[in-house]
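Every protein chain of the complex appears in place save one, which is left out.
Chains: A, B and C, in written order; residue numbering restarts at 1 for each.
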Amino acid sequence: MSAPEATHPLAAVATPGLRGAAGVAPLRVSLPVRETVQVMVRRGREEAFAAAMEASFGMAPPAPGHTLAGGAVTAIWIQPGGFMLTGAGPGLAERAALAFVGLAAVEDQSHGRTTITVSGPAARAVLARGCRLDLHTRAFGPGRAAMTQIAHIGCLLHQVDDAPSFELTVFSTLAEPFFHWLVEAGSGDGVVIA
Amino acid sequence: MARYSGLRILGEGFRGNSGWQPAWRKPAPKASYDVVVIGGGGHGLATAFYLAEVHGIRNVAVLERGLIGQGNTGRNTTIVRSNYMLPENNNFYEHSLKLWEGLEQSLGYNVMMSQRGVINLFHNDAQRNAALRRGNSMRLNGIDAEIIDREGVKAMCPIVDLDNGRYPVMGGLLQRRGGTARHDAVAWGFAHAADARGVDIIEHCEVTGMIAEGGAIQGVRTSRGEIRAPKVGLAVAGHTSTLTEMAGFRVPIETHLLQAFVSEGLKPLIDCVVTFGAGHFYVSQSDKGGLVFGGGLDGYPSYGQRGTLPEAEHVYAAGVSMIPALGRLRGLRSWAGVMDMTPDGSFYICKTPVQGLYMTAGWCYGGFKATPGSGWCHAWTIAKDEPHRLNAAHTLDRFREGRMLDERGNGPFFWAQ
Amino acid sequence: MTQPHRLATGGHVDRATRLSFSFDGRRYEGHAGDTLASALLANGVRLVGRSFKYHRPRGIFSAGVEEPNALVELREGARREPNTRATVAELFDGLSATSQNRRGSLAFDWMAVNGLLSPWLGAGFYYKTFMWPAAFWERVYEPMIRKAAGLGRASRLPDPDHYDAAHAHCDVLVVGAGAAGLAAARAAGATGARVILMEQDFMLGGDLLNEPGLEAWRRETVAALAAMPEVTLMPRSTVFGFYDQGVLGAVERLADHLAEPPPHTPRQRYWTIRAKEVVLATGAHERLIAFPGNDRPGVMLAGAARTYARRYGVRAGETAALFATHDGAYDAAFAIAEAGARIAAIIDPRSDSAAMQRAREAGFSVKAGSVVSGTMGGNALRGIAIGAQGSGARGDAVPVDLLMVAGGWNPAVHLASMSGAALAWDEALHTFVPGTPVQRERSAGACRGVNGIGAAAADGAAAGRDAAIAAGFAAGPDNTLPDTLAADHCSYPVWEVKGRGKAFVDLQDDVTTNDIRLAHREGFSHIEHAKRYTTHAMGTDQGKTGGIVGAAVLAEARGEPVAKVGLPRFRPYTAPIAWGAMAGQEVGKHFQPVRRTSLHAVHDAAGAVWMDAGIWKRPAYYPKREDADAWASVLREARAVRQRVGICDVSTLGKIAVEGPDAATFLDRVYANTFSTLPVGRARYGLMLREDGIVFDDGTTSRIGPERFFVTTTTAQAGPVMQHLEFHLASAWPDLDVSLASVTDQWAAVAIAGPKAREVVAGMVEGIDLSNDAFPFMAVADCIAAGVPARLFRISFSGELAYEVAMPAGHAAHVWRAAMQVGATHGIEPYGMEALGLLRIEKGHVAGSELNGQTTAHDLGLGRMLKKKGDFIGRVLAQRPGMTDPSRPRLVGLRSVDPRRQIRAGAHLLVDGRDQGWITSATQSVVDPGWIGLGMLREGEARIGSTILAANPLMGEEVPVRVVSPHGYDPENRLVRA
């Protein structure tokens, strides 16, 4: 018996359509469905872990403040010795657990975290309404990641491309107020929810 | 020195106000005193006043590094109340409040004590239960307290938004005898009255060292020479550990900063003191018309006397959430005071490991309302070389003995009190 | 409608755009580009306000933020803004303004009688009187004072506008867009640095706006800046404070120049700026001179009169005099003369100067060696008296309706001072300028005493270039700078002209030179004391025009130089800032985020009444139509659990995955009881202490694998416990190999409790033998619940046979519905926090009101849990005498003797009239109907069986209660183990 489809934390509020002003270059918002797995490397096993990462996911562990993509899985640095693996499911947590036996603690956070993608020329200005980081091209860019706080809510932010597009990952129980903030912050330019 | 009165003002007005004398003398320090009080803020000046007034000890010097009343006495939010939960605290603050109630008459100086009522709002059952426990403790100790419902809150302060905020108001704990006073006038009034009783108030006199022999205090070294005294009292909020370091011991104190704010002057808008229970924020209106408001600590040690933006944002956001009409008003000035934070949120008025050295310290952010009570109990402790029952529990040793006075259960964290 | 004082041409107003506005109910017309002040002057309105104490008539004094007099209530209704400076309020069509602080009309304010009483209302008079009789202060004197004090009236309605906050980063922040600021921004921008230029005015240019000859340079520069991709120009933006480490705060006014904000537009936006380097080009405020009657409407700062003429095309008077102390001021006379006014006299205390020569050549009457010794008029200036400098004589009267005063310049050093730089006295300028910077900032132009547009621009360009280089950029190409003759702005220090009548050093707060001298006489001789005693420089203008004049008067009284007296310390804000802006967007309902469990919609659909638990929303209870009141709902839900089965959302409990080779060792050290002995597949109740020995938190922790634990915490302490664990791992035991992950959000959980719980769970769970032997109390196992992977715990908070099902949060609604479906035949009901509380009080389980940070394990009857061997947090300090004192209050159960009489948490427990404890939690019981509670009572155990009083004097209640064991319901735990 396969599990029924999970309820998305924003299912009730993130209905497709335009919010705010009908601006010329609105912020585009989408809700990718992801598996998210937290990986914490055991003390002194960093090298073995890196080898396992290479073997199983085809990439090295990303450096602090960075992401690396290996095939369908992206690894995001989140803390010293800690990474978030994200990718389309199913079974990412099991894969990681198998890959890192004895090398790292693996916790499935697929339901605990909610990812929102924002994209478009207005993205930086909209994020600046709550994000305290410098996201200017000289200071940030594709492949960069940061754990931070946006509008008083903890957020894992990483830049995907030069559109620019950013992925914002928040605790699922706080996804709704975060989404509300995002829509408010973007209302001057308009927000198109996919 | 002639006393202040309406009649005297009338007479002086006709004479072009030429006959006024300094409110306190500016004497040079003598070589020795019976008691030296370090710190010319409200607490130090009050200590000197009550030493002279209650205990007849008039050969007293108050040593102040800069100007009197320029530390926390001059940079607080002027609130006076005695609404504490623990009997050790509420009895002390009630004694202080009673002193406040007659302070103008005892000092001959109008400190503009205004018993306009202090409301602590609560927003959920847990907060209401805590308010009941506290208020009942007050009542059982003979202190006025009332529980008011939403209508009662509305009647006291109609512009509070009872419903639309994140945390609707359920009611409030009201102490009608609480209120505000004019902070600067408290320092000046105590100085004026202490001076009139013979106390030397010596400004611009920084203490640079303690003179002790055989574990007993003998006097202090200052920027204006050595001053001998068999008894020395410390009343230097925010800088206590600097002075105790000179005396050779450490204390359970960490210095933190607390911001306060004032708005532009307004016609009467808020007639009482209101404290938001769902975010650090409190507000009252001064006699001059400015809304005086503040919030929580900035969260890390500082002697900097200047605040930072994030805590200010929180204060303003809490304010406008509680009273949405505030949005269009303007903040005029912000400042910060440095606080002696203790690991249980309660104060010290006590003897110290050095014989003859006493202290009133660790006031966290409750120091202003304590001013007369602190001076009174500190003076008692100095005069009798033993604490009064009102401050008997407020020792430095209480942590060693495990007898903390933790009103809110926040634990041994200076920054969480 | 005409604007009789508007010039036909010139300036930066758009005469084609006519804007209608009203002041005190009368309608006027102005133009786009006007401020309210310039439009009022264009219409000949001179009297605009009343002063704070004496209610003296006051006119427009300045043309900027420094305005002390022209404060109005702007807009109406919920948007009314008191104390708005007319001099910076941009005119918009339909603007309405009202004068403030008057009783009666503006022209006849009967509070002006205070002026006659002024000998008795001097500085600090109120400290010396109103003391007798004592009761009169609150009842009579203070209400009188309060009513008289204050300025404008606040609206009592919620502010209808919304606000925004935003964050900025740059290499170089330039504050002020006058000649120095524009040049600085351009020079910095030319290096390729990221530059933000903030200007509080709605036009960029500062004093350049008064220089038609330099308009081309201004336009070209602004256009060049606008074309630079890394330069951001921000007009209408006031930098209000300079904080530590290169952080500045600013407020941008997005919609104050409109009648109301357009849709989706905030009124204002609050900016936090992090700048690598800062160039302060904030200019200077002109200084007043304290002479008798220096406050009459028609007395105006010279630079302001010049600005009204040149920038706004408004003639501020018809017959004007200039009281100048330096050559730089003379352009005001030329400007107002060009505007068509007659110059009646130029009064200058100096004997001669180049500017005086030029003025004479232009045909002006220049009175050298003279001062203005007094003014005449009522609600408007009618004339001035001119006396000889230093003589004290009043001298000749000259009829004028405008007196332009130029006492010199006060550099706007506020931000430099806030950044930590000490101020330095400049002997040539007779003023304070910024000293050595302590942060990465530099001042340029008039704010550091470099006066004259050409000099300021050159200074700014150098500062901008240096700042960019300091931020790591290479110098860019030089730009052309305006070439003007440097005017002599070194003023002749005339602070005060002594004579009969009030001479004000603070116009807004009515502080006179005599008040300052009185303060000195009474011993308030330090500037900080004098300021507080007289309220000098404490108004909304913070003494921008007269602060230093007060210091000078004090200096004279003390017989010391002004430099020695100094200025009071500058504090934020440089100008008053809107409360709403500082609050930003997270206010009202969004003051704090609402945290929701994944079952939120399910509870909503079930009609839950919500309650706040920290930032969480949790169901309090689920009312049904047949319930008479809330208690009926709560009792019904609790009965369902006791008699059948109930289901409750417990997802808010904190959950921490603890994993690693040292996980068991670590838990042994952070818990007061032992976890290393816990078998895999079992849970154990755990108690954590703080290091001071007080109970910190409790919860059940399960062993999922040899090196994997699943720790649960209370809802309130989830964050603090995580931090506590991380801190001790980092600081005390960095050798332990343990990883911690918060999985609170990953796992939702429901409790299924009641005699029928096993049936319900069995009906939805696969893969577990639920028999008591196979899955006993405190067992834990992974399973499939309703088709989704889940983890089943046999734990109980209610005292009934109970299970908790934890599942990935996105599946919780599905599992809940499945349980409801399976449970329907067993009469399952959802229960909320209220019933949960009821059940645990009956059972005697402690919760937040008992674990309140003040109780020890012993107090709570949990002393046996403390392990005897091995270190753990809190072990040592829990042994202090005060912590083990047998007289400490201990947990007891309480039962109202009369079951109908309510007892409440917060009541105190009186034994023989003495306060011996308090009630921590109270509820009605379903097991044995009546009111019961838990409490902390001194000698609690010894008093079991006795009857004492629950006193709640706040509510006038005194209820006899019987002291009982806290574990009233199934004390042997037979049910939970069944």
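Quick note on the criterion: contacts are C-beta pairs under 8 Å (C-beta built on N, C-alpha and C of every residue); 3 or more make two chains touch, one makes a residue touch a chain.
Heads up, the rule we're going with is that contacts and distances are computed from a predicted model.
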| field | Undepicted complex member, UniProt protein name, chosen from "Cation:proton antiporter", "Heterodisulfide reductase subunit A", "4Fe-4S binding domain-containing protein" or "Sarcosine oxidase subunit delta" | value | "Sarcosine oxidase subunit delta"
| field | Chain not shown, its touching partners among those shown | value | A, B, C
| task | Return the single residue from C:16, C:135 or C:730 that touches the missing chain. | result | C:730
| Sole residue of C:49, C:82, C:122 or C:246 that reaches the chain not shown, by the stated touch rule | C:246
| request: Name, in rising order, the residues on chain B that touch the hidden chain in the full complex. | output: 239, 241-242, 245, 250-255, 299-304, 308-310, 343, 399-400, 412-415
| request: Using the touch rule from the top, list residues of chain A that touch the missing partner. | output: 64-65, 78-80, 82, 132-133, 146-149, 154
| Touching residues on chain C - with respect to the absent chain | 243-247, 272, 274, 420, 438, 691-692, 723, 726-728, 730-732, 734, 870-871, 876-877, 879-880
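Rule of thumb we're sticking to: only the chains that are shown with their structure count from here on.
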| message | Distance between chain A and chain B based on Cα centroids, please, to the nearest Å. | response | 49
| said: Taking the mean of the C-alpha atoms as each chain's centre, how many Å separate chain B from chain C? | reply: 23
| request: Provide the C-alpha centroid distance between chain A and chain C, rounded to the nearest whole angstrom. | output: 32
| said: Could you pull out the residues of chain C that touch at least 2 other chains? | reply: 165, 272, 586, 590, 592, 594
| Contact residues on chain C for chain B in the complex? | 52, 78-83, 119-120, 122, 125-132, 134, 137-138, 142, 145-147, 149-159, 161, 163, 165, 241, 243-244, 247, 249, 270, 272, 418, 514, 518, 521-524, 526, 528-529, 532-533, 535, 539-540, 542, 571-573, 576-580, 582-584, 586-592, 594, 611-612, 690-694, 696, 848-849, 852-854, 877, 880-884, 904-908, 910, 915, 918, 920-921, 951-955
| Interfacial residue positions of chain A with respect to chain C in the complex | 1-4, 6-9, 12, 20-21, 38, 40, 42-44, 81-82, 104-105, 107-113, 125, 128-134, 136, 138-139, 151-153, 171-174, 176-178, 180-181, 184-185, 187-188
| Where on chain C does chain A make contact in their complex? | 164-169, 194, 263-266, 272, 274, 585-586, 590, 592-598, 601, 616, 651, 657, 659-661, 708, 737, 739, 741, 743-748, 784, 787-789, 808-814
